[in-house]
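Only one protein chain is missing from this complex, and each of the others stays in its spot.
Chain lettering (A and B) follows the sequence in which the chains are written, and residue indices restart at 1 in each chain.
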Amino acid sequence: MLYAAAITTFFFVGGAAATLIRLELATPASDLVSAETYNKLFTIHGVIMVWFFLIPSIPAVLGNFLVPLMVGAKDMAFPRLNLASWYLYVLGGIFTVATLLAGGVDTGWTFYTPYSTMFSNGAVLLAVCGVFVVGFSSILTGLNIIVTVHRLRAPGLTWFRLPLFVWANYATSLILLLATPVLAMTLVLVALERFFYVGVFDPSRGGDPLLFQHLFWFYSHPAVYIMVLPAMGVASEIIPCFARRPVFGYRFMAYAILAIASIGFLVWGHHMFVSGQSLYAGLVFSLLSFLVAIPSAIKVFNWTATLYKGSITFSAPMLYALGFVGLFTIGGMTGLFLASIALDVHLTDTYFVIAHFHYIMVGGSVMCYLGGIHFWWPKISGRMYPEGWGRAGALLIFFGFNLTFFPQYLLGWLGMPRRYHEYPPELQLLNVFSSAGAVVLALGYLLPLGYLGWSLFFGRKAPDNPWGATGLEWQTASPPPKHNFRDIPEVHAGPYGYDPAR
Amino acid sequence: MNATTPLWALPAASDTASRVDALFLVVLAVTGAVTLAIFAVMAVFAIRYRRGSPAQRASPPTQSRVVELTWTFTPLAVFLCFFAWAALVYGSFYRADPAAMTIYVVGKQWMWKAQHANGRREIDELHLPAGQPVRLVLSSEDVIHSFFVPAFRIKQDAVPGRYTAISFTPTRPGVYRLHCAEYCGTDHANMGGRVYVMQPAAFAQWLEQGPSGASLAAQGFELFRRLGCSGCHDARSSVHAPELDGVYGRTVHLADGRTIVADEPYLRDSILLPKKDVVAGFEPIMPSFQGQVSEADLSALISFLKSLQPGGPSGK
Partner (left out) sequence: MATIPLASAEAGAERARLGMWLFLATEAMFFGPLFFGYVHSRLADSAAFASGSHHMHFWLGTINTAVLLTSSFTMAISVHGKERIRGTLGLTFVLGAAFLLIKGYEYGSEIPEVLAAKGAEQVFYLLYFAMTGLHAIHLLIGLGLVAWLFLSAHGRRAGTPVEIVGLYWHFVDAVWLFLYPMFYLLERYSA
């Protein structure tokens, strides 16, 4: 719960930066903010949203709460470690806020060298410290989830009886554990280089800037899967529940999660098709990028098939989940354009890429985070949220999101580069659409903040299992007692024992 | 870009652009059709199987290996086609026509500087003849930049400390936008300009205008003497140093047994990091010129070395 509060705060700080960016881009000229301010805004937006919202959101807020419940355990394997990881998160957050107070940083969230090491005047060291510390928070969360899933499953809960949400968090944790330390050390090297003026990344001192890109993306591409896999897990819980039938192809769904997590480690070079890496490296990364799209495609098909012969109610969580499937499909399909290496040459570093990853991260992760918050809100808070408001919020966000980001695909194709505070005037119309959408989206996000906060105090008391769901988490009280279950449950069947006829 | 360009049409002004566009349209058609199909199926299911509808729901399928494998391998086959096509197009960006005109482009916070073979220089502008294959050799004096001309559908990073190159043939005369696409600091958004694709005759005329000076290779020869390179690399020199006539494109045997083709990156490294790739049979005695030559000097020196072809025009 501590996590939920802290993460919500950062989400709105990052969101405020995004809103300012879009307002500046409503006109082609630079009028609202200066170039320096603009560069600091998109940097802080990226840093906060990636490391302080998207990565910890579902694993830390929902995962820490739900994984022990779903495996029938009293708590996480290392409860004190869990608290430690929260403190690290806050410490990292303090560094980031200090960065803002020290005048901000203008390197972009990617910290590309040699700009970040030798040329930028911003508070790079502080920002790097913040990300470094919050990285350890992620690692501890991941470690905790893995040990919990391995060691604390209730009797009878075999691997292939685990809910897909647990599978997704397990795979995510593996990535957190193996990729995050690489980022941490890479940032240490950036700091050393900036501090001592000696470095492995600076060509004028015998280094190579492409080395930085390889190391950075070795973390940051898997990080995309850190953000979206838990979202897939949430959708895989909500859709069967509100379609009242078992998820289609459970085993393939679980295998797909593992496939995404492992192939995801091998595609980092697709961020570097125009960087000057070798032609053949580019081709291999392009092929692997197509391969990683296949398990995602399987998942979309299976979610769709899960609706077949169901008995569907359109509650707020279901609206979020279906919205997620739609947006994720668009995001994934446009990913194929970027994996097609010759198209990527034109589209990379333009708004096409911006739109693509916002469809995956905002359309994917944020939709599912909100869907999950609504779905488990009764369990977490012991109160019901107002359903009418919930549905209105889901629809508003879906509409605002598409209005914001769909025009950006077109802008990208027309060649508007990213990280521009000024742009050619003929592109203004699309930018105005996008900025208007951002305002709708911002209102959409404020809505749940309002009514969920209201329901915390005045909402109807929630029953133990308001959705008639089958997961273990619904078999205990709302909110759960201190040790989750009065008696450790025993499991005799797989998850999703729904029957649409009833 | 022309002010008259309609919003939806990005001009296709090079051979690369038409190849990329064809691929784009096919990928768009296929993914668009599949996306719409998925949405349609979702919508049909959502309406037909809404709670309380009279639809038949007996024994919903929970798994089917045949179905799963179908929608695993069908996308795989489609993806492999996309991959192969895209790879072919990508390869063409880096295969230079032997008759290609080489232009050196240097990125610097926050401007693009270009050097033509005859010595003409320009800043934030690039003039090109239509129908002539062009090869751009890019480098940077400070941070990473990226040379992006949307109308050509090409983009290539300019990385400090190394050369990158990209090839294309401009086809349609006109004025097009030039951008920096890799974030490079405060004025990143203003680092750009115009590319002018001209009729060959008009281009030849343009090339002759402007301050008349020595050709790039001749400037290189001047540097070659001034920096003392000729002291060792001259055939009559007493110092034992590799012969440079016809060095460009030659296969060089190195002291540690490797062989390497003497392309621009190799020549660049040999000037800046001479101890890296020592030629077989020579002592590693050459001093490094790192920090003594600018990017513009380097392009002149390399142009000069390239001009030393047997029978080619020599700067001497």
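The definition used in the following text is that a residue touches a chain if its C-beta (ideal position, glycine included) is under 8 Å from a C-beta of that chain, and two chains touch if they have at least 3 such contacts.
The model shown is predicted, which means the values in this text are computed figures rather than measured ones.
*Asks:* Tell me which residue among A:Ile7, A:Leu25, A:Leu69 or A:Leu215 touches the hidden chain in the full complex.
*Replies:* Final answer for the missing-chain contact: A:Leu215.
*Asks:* Decide which residue listed in A:Ala77, A:Leu100, A:Leu427 or A:Leu441 touches the omitted chain of the complex.
*Replies:* Considering the complete complex, A:Ala77 is the one touching the chain left out.
*Asks:* Using the touch definition up top, pick the residue from A:Ile7, A:Leu88 or A:Ala179 that touches the left-out chain.
*Replies:* A:Ala179
*Asks:* For the chain left out of this view, which of A:Ala6, A:Ile58 or A:Val200 touches it?
*Replies:* Among A:Ala6, A:Ile58 or A:Val200, only A:Val200 touches the chain that is not shown.
*Asks:* Using the touch rule from the top, list residues of chain A that touch the missing partner.
*Replies:* 73-74, 77-78, 139, 143, 146-147, 150-152, 154-155, 177-182, 184-186, 188-189, 192-193, 196, 198-200, 205-208, 211, 214-215, 487-490
*Asks:* Given the full complex, what residues of chain B touch the hidden partner chain?
*Replies:* 273, 275-276, 284, 288, 290
By definition in this document, only the chains that are shown with their structure count from here on.
*Asks:* Quick check: in the complex, which residue numbers of chain A touch chain B?
*Replies:* 30, 35-36, 39, 106, 108, 110, 112, 114-115, 118-120, 203-204, 208-210, 243-252, 273-276, 279, 282-283, 286-287, 290-291, 293-294, 297-298, 300-302, 304-305, 307-314, 322, 325-326, 329-330, 333-334, 336-337, 339-343, 345-346, 348-350, 410, 413-415, 417-424, 426, 429-430, 500-501
*Asks:* For chain B, which residues are in contact with chain A within the complex?
*Replies:* Per the touch definition, chain B meets chain A at residues 1, 3, 5, 7-8, 10, 19-20, 23-24, 27-28, 31-32, 34-35, 38-39, 41-42, 45-46, 49-52, 55-64, 67-68, 71-72, 75-76, 79-80, 82-83, 85-91, 93-94, 109, 142-144, 146, 148, 150-151, 153-157, 159-162, 164, 177, 179-190, 290-291.
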